[in-house]
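All protein chains of the complex are present and in place, except for one that has been dropped.
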Amino acid sequence: MSDPVVGLILLAVLFVFLAGGLWIALSLSAVAAVALAFFSNSSVGLNMAVTFWGHSHSWSLTALPLFILMGEILLRSRLSKDMFNGLAPWLGGLPGRLLHVNVLGCAIFAAVSGSSAATAATIGKMSIPELKSRGYPEGLILGTLAGSATLGLLIPPSIILIVYGVATEQSIARLFVAGLIPGALLVAMFGAYVAVVSWLNPDMIPVERSKLNLKEKLWEARGLIPVGLLIVGVIGAIYTGIASPTDAAALGVLLSILLAVLSGSFSRADFLDALLSAARTSCMIAFILLGAAFLAVAMGFTGLPRNLAAWIGGMGLSPYFLLFVLTIFFIVLGLFLDGISVVVLTTSIIMPMVMAVGIDPIWFGIYLVLVVEMSQITPPVGFNLFVIQGLTGIDILRIAKAAFPFFLLLVVAVVLITVFPGIVTYLPTAMNR
Amino acid sequence: DTWDMPTPYGDSTFHTQNIAQFAADIAEATDGALEITVHSGGSLFPHGEIRNVVRSGQVPIGEFFLSLLVNDDAAFGIDSQPFLATSYDDAARLWDAQRPVVTELLAEQGLMPLFSVPWPAQGLYTNGEVSSVEDLAGLRFRAYNAALEEFAALAGAAPVQVEAPDIPQAFATGQVEAMVTSPSTGANSTAWDFVTHYTAINAWVPKNIVVVNERAFRRLPDDVQAAVMDAAAAAQARGWEMSAAEADEKTAIMADNGMIIVEPSAELTAGLQEIGAQMLENWKSGASEAAMSILTAYQDQ
């Protein structure tokens, strides 16, 4: 059977399972099983067991439940409410007001965490209930959160850049540095989008408290101190080398417990609640990650992504046209596979053609992160959508609709770094001196 | 037939390039009767699972870092014993002694080794020159296995566990101040971003190994089996040459990027060898019969 036919059959199977209400983790596993059973030389059962095992005990994944636990603790203490009260007078004058907390909160948290799922879970846990209760429109809350959480991948540390750096033997330090300006650019673009939409629809955005003088503003801002200490503590531990980025998640848990207890609003029952809730959320995300890993193994055996990439390579395109076609290719693969799988399944084929047309591999790494960020918010397989559905119970298709403008902003960012490659290459080149 | 072959390292690693050539040789020799699809960079299975998936027959063939299996039997890890075999000649003699024992141990798991190719010898990466073992005292030293922890302790350094992707950051923040690895890894991770000196202490010459599932191999027609064995022998010979060329090339790249390449002083060498001798004594006390037989055969040559 030809590759396009196999691909279409597998897609149809995936859609039937998902539409029928089979759990997402199981739908991915089921499609993987079908692919292995009918379109590969390997067996189904053992590959499933080995993949579930091999991917469930990885060190880089350990940060995920810890960051989720941190979010649960902050939510149940007074700290997250105090933080919003402290920010409200300052952001109240900006178009979009507290919606900028989603963007900035994700950007700051992205400097601690390497994954967009952890970013969405931690920030969303605090911001969704707070923004909803203040009357902000659901679409913008969900959209800004889903979109901004993808910054977790671009702003260092970043798991995806590590995977890319290891697979292509590029300097991880340089890749991290290269992500800084594009990260700032995205923060600015997301913030500007929120401001423009709010300015055009002033009725949508609730009014924050009436004008305070500077003294009152500063007094309210004391609520920012505990969370500020937490962020400084965690980032400080990473950049002084006391803790690796993964270690830092554990430090975040301890510090948030300490601060929550000191704030005097955190009981033992709250703590136990937070623990059980963190176990439940991280179990949900990990199970989908395992299903996605199994699907990636099955795709590796069937060779579909590899053959598709090789087909593009055979067209002999010019650099700009190649990038255009690759972007379409990555967006399509990103609909169905998680971002890291897209990278590991295709770099073998993609890298030689990218190098052949003279594209800088560091630049390409950042480009890849941007397209992988898009895959996080496109249905049916988009991890930020899954995390937010887990937090809110709102169906992923509705969340995806809310996040669509941010998908388009990511496309614009790709165009910008293509036209002005210096956005990416300036800092790593400056490192060479 | 098409065989899927998982390998742990990326396409720009010479091991992977050697394996790609190995696959091409087989396809050509068998006129396409056996095609091997190489899944590089851990894209199919994580490194730690590759031995197991070949053993269970999920894939017929795979590559992994041989001393990864050191906890199964010390015989697998003898090539990572510091200062036992420090040149390619010694490493080749050690592999001659090791091969029959490893073959027997792997056969118990239904696996058959095809060929094994060394990494360039492991050197020392530091900020500032190290002219004697005393200079290592108190340094935070990257250790990723039991032997390196022991080495660090004997040298008076503080062992620190750092996973490979965290290396640049660990150096940048002072979490780690010294490490031992090959010029390949050093150049590929742009070590000049975080250290100044490379001392070619040639601590040990570890190897990757390519193994095949014995049942899958026996199922091949005789002429295809012969083609695989021929290609494996060629890959082994080619791989050792590639490794030596790689050592020179990658050391030159580090020099070009401003790192200071140092030959170890006599004092440093003597001190390191003393540590090596002490570690070998400790190793003997815990070594299996199989592992001891390798050491005896190697030292008797």
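Per-chain residue numbering starts at 1, and chain names A and B are given in the order in which the chains are listed.
In this section, a contact is a pair of C-beta atoms (placed from the backbone, for glycine too) under 8 Å apart; a residue touches a chain by one contact, two chains touch by 3 or more.
Note that contacts and distances are computed from a predicted model.
Remark: of the listed names "Cytochrome c oxidase subunit 1", "Acyl carrier protein", "NADH-quinone oxidoreductase subunit H" or "TRAP transporter small permease protein", the one matching the undisplayed chain in UniProt is "TRAP transporter small permease protein".
Annotation: of B:17, B:56 or B:273, B:56 touches the absent chain (contact as defined above).
Here the missing chain is touched by one residue of A:227, A:251 or A:403, and it is A:251. Remark: the omitted chain is touched by one listed residue; of B:161, B:196 or B:265 this is B:161.
From the options A:12, A:232, A:262 or A:275, the residue with contact to the chain not on display is A:275. Those residues of subunit B that touch the chain absent from the view are 48, 52, 55-56, 68-72, 109, 140, 143, 145-146, 149, 158-161, 163, 174-175. Touching residues on subunit A toward the chain that is not drawn are 17-27, 29-30, 33, 44-46, 48-50, 52-53, 56-59, 61-62, 65-66, 69, 128-129, 132, 237, 241-243, 246-247, 249-251, 253-254, 272, 275-276, 278-284, 286-288, 290, 380, 386, 389-398.
We adopt the following convention: only the chains that are shown with their structure count from here on.
Rounded to a whole number, the gap between the C-alpha centres of subunit A and subunit B is 35 angstrom. Per the touch definition, subunit A reaches subunit B in the complex via residues 41-43, 46-47, 50-51, 53-55, 58-60, 157, 162, 165-169, 171-174, 176, 238-242, 244-245, 297, 300-301, 303, 344-345, 347-348, 351-352, 431. Those residues of subunit B that touch subunit A in the complex are listed here as 2-4, 10-13, 37, 39-46, 48-49, 52-53, 56-59, 162-166, 168-170, 172-175, 188-190, 193-194.
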